[in-house]
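The complex appears here without one of its protein chains, the remainder shown in place.
The chains carry the letters A and B, assigned in the order they are written, with residues numbered from 1 in each.
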Amino acid sequence: MNGFVLTPVEYVGRWSINRVRSLGKAGYLTTGALRALRNVEIWGPRLLTQMVSVGVASVPIAVFIAVFTGIVLALQASYTLTGAVPMYLVGSMVGKSMITELGPVLTGLALAGRVGASTAAEVGTMRVTEQIDALETLAYDPLAYLVVPRVLAGVLMFPVVIVLASAVGVLTGWAASLTLLDMSSAEFVRGLRLFFVPFDVQFAVIKSLSFGLIVTSVGCFYGFHAKGGAGGVGVAATRAVVVSSVLILVLDAFWAVVLL
Amino acid sequence: MKGRKELLVGSVVLLAILTAVFGTFWLQGRRFGSTETEVHVLMRDVGQLSVGNTVTFRGVSIGRVGDITVEDSGVAVRIQLLLDGDWILDDDAVVVLAPASMFGDWQAEIVTRSRFPQYDYSEVPPDVELVEGVRVLGGYVLPDLSRLTAVADEVAQNVASLTDRFDQAFGQETADQITRAITNMEEFTATLRRLADEQSVQFLGIADDVQSATSEIASVLATARGSLERIDALLASGDLDSILVNTKIITAELSGVSGDISAASQSLSGTLTLADSTFLSLNRITTRLENGEGSLGRLISDTLLASRVERLVEELNLLMEDLRANPQKYVRLSIF
Partner (left out) sequence: MSILLKDVHRAFGQNHVLRGLDLEVLDGETLSIIGFSGAGKSVILKHMVGLLRPDSGDVIVDGRNVSELDVGELNELRRDIGYVFQFAALFDSMNIAENVAMGLRRMPDMYDDEIMARVSECLALVDLEGTEDRYPSELSGGMVKRAGLARAIATKPKYLLYDEPTTGLDPVTVTVIDRLIVRMKEELGVTGVVITHDIASAYRISDRIVMLHEGRIRTSGTVDVIKESRDPLLRSFLEGRPELAERAS
């Protein structure tokens, strides 16, 4: 290498090496975290706290988003349907899209911002202030202490938050149909039930589980490998949000292909 | 502090689980705390019925489709219907599967066999595996829209082949025959005029025969009119199969008429009215032909034929004018 200028070939080479290296790190982290699952005595007590901060604390923002999504969906559906199609299909559209798609994905994205960033920032701060090293010297496996409870909380609580958000979205869609669209409750419910299959709920829960896994894992990954000081933490948080948002959309498409 | 956290997480998780479970049940239209009646249906296929579709009875939703499985034998499908509450169904109860709306959702309706006797319900084979206390019904799948389309296609094809066959039958030959009939009419009118001219020259000599000739011509014209009326009726009824046969008879009759006319050379008392009505019949036919009514419409496209018909009408007009202008030429005969 002469000087600072990289030839394109070198650039590609370095890029590839870095990608493979991150994959390796991710794999290492994953296997480590799986191994750390044994240390229940370390992550067990932490799980509850994480369930609160990942799950319970996320309910308000998720519900907030769902309220408006539900209303917009109802109005949008009625706008689209105006004409030859019966209005009760507004119920179908609100229910179907809220339960299977918008509930999980919008909530997932919001939580990718909230949970992904805070996870990366927390873990990243602990990394750059040597708290992770301190954990190790105190005979704690940092993966068991930091990563496992967060990821588990994500996997457990994302479905919880998303189920609540979807329900709220459907309810506000219903309310909007009654108040803004002059539909009757019976009409809305008829449309709601028309195409509902229990699999919709399973589908949403499966998606939510994977979103929870992805958001918390990605947050932990970037936090764990944060470098430098506050700047490094910021970079980690930003990357965590971007990458987990992208992965949520990719996963969404993946599940649609695999399960539908 | 910790206890509060546990309470918080616990209540949120429980709320979500309850929402998911009860929401699912509610959206499925399941009711709580009431008994359920299970009924099975055995059919050859189920159309587009799917699990969760509603079960209706006299138009009221009373349950839902619980499960759909193919029997081990592979020749039948077993549908499990879950009815809310206790139900004792009629002995001849059967199930009709049909689309519930135009949007692809189906329903299973419980009806009695006597209500739609025309349907070919599946029979429950006697060796079918029975579950304790569960009725097994026969059923019928209403063809869905795509199947109806297929049937309509078939019908249309049949019609098309029929039309083809008719086209072949109502071919050149028929047209020729009708043309010939009309030519005969021309000859007939020509003869009529020639007769009239001759009459005016030699009417004195034939006074004796007037009475008999008149009646003879009248009867001939009556025959002719009958023939024309038959063509008219045929065209109106559209009974095209018999046209072929009848046209032959009519043309034969018409050619006979012209012969008779020339033979019955004498006076024409009362001919005016008869000729008039014959002419009317003829006129009606030509109108119909011109309008393309019936399947004879294709004749219209034959310009040669059309011009002949026109000429015929003209000549008939001439004849009528002549009759009116010089009634004495014809009528005098009858006066004597």
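In the analysis below, contacts are C-beta pairs under 8 Å (C-beta built on N, C-alpha and C of every residue); 3 or more make two chains touch, one makes a residue touch a chain.
In this text the structure is predicted, and so the values were computed from the model without any measurement.
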Partners of the unshown chain among those that are drawn | A
Per the whole complex, from A:10, A:133 or A:182 the residue touching the absent chain is A:133
Residues of subunit A in contact with the chain not shown | 125-126, 129-131, 133-141
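In this text, only the chains that are shown with their structure count from here on.
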Distance from the CA centroid of subunit A to that of subunit B, rounded to the nearest Å?
-> 63
Listed in rising order, subunit B residues that touch subunit A in their complex are 2, 5-6, 8-9, 12-13, 15-17, 19-20, 23-24, 27-29, 50-52, 101, 103, 105
Listed in rising order, the residues of subunit A that touch subunit B in the complex are 48-49, 51-52, 55-56, 59, 89, 95, 156-157, 159-161, 163-164, 167, 192-198, 201, 205
